[in-house]
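So, chain A:
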Amino acid sequence: MADDDYILRVEDIHKTYGDSEVLKGVSFNVRKGDTIVFIGPSGTGKSTLLRCINQLTVPDKGRVYLHEEEVTNCGSRINHFRQKIGMVFQNFYLFDHLTAVKNVEIALLKVKGMSPEEAREKALFELRQVGMEEWADHYPAELSGGQAQRVSIARALAMEPDVILFDEPTSALDPELTREVLEVMKKLALEGMTMLVVTHEMGFARSVATEIIFMEGGKILEAGTPEDIIKNPGSERTKSFIGQFSGNLGD
Partner candidate 1 sequence: MDADFLINILLPALWEGLLVTLKLIILSAPFGLLFGTLLAVGRVYGGFFVNLFCRFFVGFIKGCPLILLLFILYFGLPSVGIYLSALLASVIGFICCNSAYNSEYIRGAILSVKEGQMIAASALGMTRIQAIRHVVLPQAMRRAIPGLSNEFIYLIKYSSLAYMITLIELTGAGKLIFSKYFEPDVFIMIGIIYLALVTITTVGANALEKKLAIPGTQGR
Partner candidate 2 sequence: MDVFSIVAEWLPYLLSGVMVTIGLVAAALIIGALLGLPMALGQVYGTRPLKMVIGTYVWFFRGLPVLLLLFLFYFTIFPFLNLDVPEFFVGATVLGLRGAAYQSQIFRGAIQSISEGQMTAARSLGMSRLTAIRSVIIPQAVRVALPGWSNEYPNILTDSAICYAIGVAELMTRTSQIVAQTYITMPIYLACALVFILLNYAGMRVIYHLEKRVAIPGFSGNTSSGVL
């Protein structure tokens, strides 16, 4: 298979904080339209890995390529790449001083340089995509966690990214609110958005993922289709980890 099939390539990422080596050489490739779900015990570097992809955390070693252009070591061009690599955070990180629609608009105005009319139209369109148009003029503190997370997905979508990184997008939410966020993510996946998702939602992983990557101790232990990983895990570690979530497998 030719390299140019991949839109994102991650090569041998290492990251150490103080004494602890969080990532010990992680590599994988992403095709357009893939939904890759990262699973594994807490503290195994999954979130750090996502942050290394858009350089919010600078890896000690390793490279990231987007469309064969190097994202690592690119200096101030990183702001260009970050527009192409959206990110959704566990704690939403909506801008607290801006309404929902302005949260979506602000980067369109300040980064993409859109006109206010254009940005407003685009922002409302994206809010509609996540079912939040009616809440456009509400401030983050007035939204439920699920609503806030949907706005933050709209904020990422508005930049028209090639890939979106989801860093435990539902971990801060009640089960009820989790569902509404997962619905939105599922819809995006079906529409062909390329997504990397760190999550503990096995049901989502099984039904939406094109590939599941099981990480432990800063390394990829196993990767494969949901069928492979969940039904026939290759290693004992994967098996016992999946086992803990067996109640969660229903969709």
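Brief remarks on what is shown
By definition in this document, contacts are C-beta pairs under 8 Å (C-beta built on N, C-alpha and C of every residue); 3 or more make two chains touch, one makes a residue touch a chain; residues count from 1.
Selection rule, in plain terms: all candidates are chains of the complex that A comes from, given by their letters.
Keep in mind that what you see is a predicted model, and the values were worked out from it rather than measured.
Shown alone here is chain A; of the other chains of the complex, listed as 1 or 2, the one that touches it is 2. Those residues of chain A lying in contact with candidate 2 across their complex are 54, 56, 76, 79-83, 86-87, 89, 91, 93-97, 106-107, 110-111, 138-142, 152, 155-156, 159.
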